[in-house]
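The structure appears right after this line, and notes come after that.
All protein chains of the complex are present and in place, except for one that has been dropped.
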């Protein structure tokens, strides 16, 4: 929609008592996923006649809490938050709630209910299982595989890892030859993958906690001339990954509909601001979609075209 | 005043130089004549080095200018001056210890091969040649940092020679050299002047300087006070011009009242911190009584600084015992020794004496700070009172205790360092070259101060590189050579000539440099 | 005559002293001016910037960096640097989390009261600082390297203790008598957040320490000229070790504040905080070479960095620009400083010449 108009010229009062500030806080925009998320929320909010302030907490819980403070003291109408840690974020979110600013969580949940108005998270565990399923099928349910885990101190890393395990553990012939953390980082995934290959070239699959790491692994496998023999799957559904899938370098990824979550969070915020309720229960999970060569063309930037 | 005959190649015209609060030069007009050796005399702090630095482009005159071949020039840098054919041997060594001898000699003047690489062979040959010319046996590829101070000074000389300059400035080139080494240098200088090179020669060894000089110029407190032909003057005249007053007023006669033995040192041996496999102090013994002023004379590198630093607790002796009024002083570090009454006024006040970032008052009170503490904090009234007293006692000329230390003249800075030491209420006062870089007035004050402290029963042990001081100030003079005691004399027992000879460690000319018959 | 020439007569010297002190003020104002400019700009551009609640909030954010920076100031005054503070922040939080979660002694689980937890965390910080000091003074490892090593060691330790996990709800449990940890972060004695009070008190203590105690004088002396300080009987080793210990303690306190505000402790907390602290100290006019620097300057520096960050967020400036601007501000501040220093020197020299003129 025509949500690109600057905050100042936002059509005031499109919906009665609208207007006011909506704070959008996400992890660093140097990851396209969060950028897409933030852009979608911003566009939606402005189209509904709100001012927006977009900021990134770079996964530093303290910075996040500072940003929330700022939003409170600026009497924001609502906060759209992709948080910096399931436990580390509880305090700040409660603080906001007590400060009279409703918080709407997207993408990542927190380990507490009743303090955020909504927790709209893409179902990581479901997505992980989706990917793992297609991963095992592609590997004919047997063979050696490597798992690249995200930052150990990030809940999504463990949730996804667990989701993978739930599926793969059903197949006794699938062996994990290595499980390394690459901190969500491409270069680190590349280096670690190369080293792991040195340990054993007998690898049929790589399952990564996000697409950045998956692409790092792809580069390493390509260099080692193993790519065609190895099935690589990732998570997020980033444009780069989808391109790689089209190119046949990656097998699959789970696309989290970032835009969808963000926009519906803003809609519910708008609802709440006007009516005092969201009309939905707190925990809402948006299922991830499996992206493979078959349906890759149907997807754009973290959303169906 | 006689003017030099041939037209000067280089000339300082009405040059003044101001450092912070110090007026190092006050309108000096100084000509340098080709083919002649101009000896520049002056006490510590007279402004000799400053004048030379200006002629060599290292410092810019505050007012006035420099003329080369009669035309005014602005020498922006030492390099620029060097390109004009002006070479200088710096008073304080300026070599890179982490580079080899040849690298130092050719630094920024490297000989290059066709590919623009450094031509080590050529450099080594040239280095060997110039070292041979100076009869120095150092290895062209050895690290300068491993050389004896004297050898380092020869390297410094060699570098200047390599530049084949028209004007060669030598600021204290022999301060660490032994008589034979000096002989060699003089031979070289004569060769140079014969070839028409203009030489400026500065040395605290007056007779040595007078030997080599053709013209004599005397500076005092930044003013040019006299010029003459070397043939027409004698040392006595030079000293009068330098001091500008009757010797006796500068060196007051005193009758010491000697008390108990305050400081006793038995075969003290100290390794040179800079060059560990060299002993700076080698099995030295001495005593100083309360109320006595003992002087230590020696060439640079003789080990005086190490001796005093060992006594003050900065250097750990390798062996030997130190007794304070009979009780052993081994073990404890600087802090404890200060508390027990042994305090050092260091040689280099910029490096070891003053904290440039602190005020005059804070510098004065630093060493005695503990005594002003009441409860948790430093009691301001007590500190201020003490500081005020110190400022008047040591007669520091300053705008006040809060003035920046950098705003003081060299002499007054030195007085602050002494005042700091005295505030600790010492029983033994160690001073390393207290008169270095200090003007005549301040110098007299400092000697008077030392005398006064001695009268109050302090034991005073000080070092000097100045023969006049060595001969007149101390009640007893110890002469050091290469860390060993080579002579001990009462005041008046000794002439300058004897002093010079002794201080080489009793070397008969002809012996290879640096050897000694452990005399003493 | 010549005597008067070598040193200016009192009245002129006094005049010069006055001029210098004036310049000094101007020179410290530099940081203030930067801060003022920031406040004005942001105040004009956003009406929500200059509100009391926002100012309090921003000050609260500043407090954390300021607390670390005050410790860093001491280290820098000594002529050193402490890269390990960021990791100490994380470590202290983790230790707090571990302790509040209960200690397994023998079979039973003991829940230490909050004050004990705080004391222990600060002690841990001091211990790490102590190691830094030991490496620097005894094994004369360069401060940069020693604290760089400890940066990794302390972070690794924090990760290992917590196994990379975050400690949730540190609120404590009334039945266990270990509640009250939250107050550190969320308490508001006299209407101001605790962290601000901590900053104020700490600043006051450090001011006293530097201005009145012998230690302060020793510290300035050691930083200004270590050799001279040593020869004057200053216990330089003790001074040097102590500053690292204090710096460690400050970092630990900051870690506690953060953990308490979030009522949870993450092992990766505090990454790159050392850089912000150093920046604050330097913007405040301290010299990395040591001996020069003030508490006032450091606080102003911390405010500059903090207000800049928050202000840019309020204006909705992109994070990318924020990074770039931060760098530019650091460089500019120090360039200004240098410029002023040079100007100062020239002024002094000029005065001296003038003085000399009158005598010839």
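Going by the order they are written in, the chains are A, B and C; count residues from 1 in each one.
Basically, contacts are C-beta pairs under 8 Å (C-beta built on N, C-alpha and C of every residue); 3 or more make two chains touch, one makes a residue touch a chain.
Here the structure is a predicted model, which means the values were calculated and not measured.
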In the whole complex, of C:31, C:150, C:254 or C:269, the residue touching the missing chain would be C:150
Any idea which of A:139, A:196, A:232 or A:288 touches the chain not displayed?
A:196
Where subunit A meets the left-out chain, the residues are 28-32, 35, 152, 178, 180-181, 183, 186-187, 190-192, 194-200, 212, 215-216, 219, 222-223, 239-240, 243, 247
Which positions on subunit C touch the chain that was left off?
81, 135, 139-142, 144-146, 148-157, 159-160, 163-164, 275, 278-279, 282, 287-289, 318-328, 330-331, 334-335, 338-339
Residues of subunit B in contact with the chain not shown:
58, 77-79, 82, 90, 94-99, 103, 106-110, 112, 116-118, 137-139, 141-143, 146, 148, 150-151, 159, 269, 271, 276-279, 282-283, 318-319, 482-484, 512-516, 518
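Definition applied: only the chains that are shown with their structure count from here on.
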Expressed in whole Å, how far the mean CA point of subunit A lies from that of subunit C is 36
Can you compute the centre-to-centre distance for subunit A and subunit B, using the mean CA position of each chain? Integer Å is fine.
73
Can you list every residue of subunit C that touches 2 or more other chains, as numbers and ranges?
none
By residue number and range, which residues of subunit A touch two or more other chains?
none
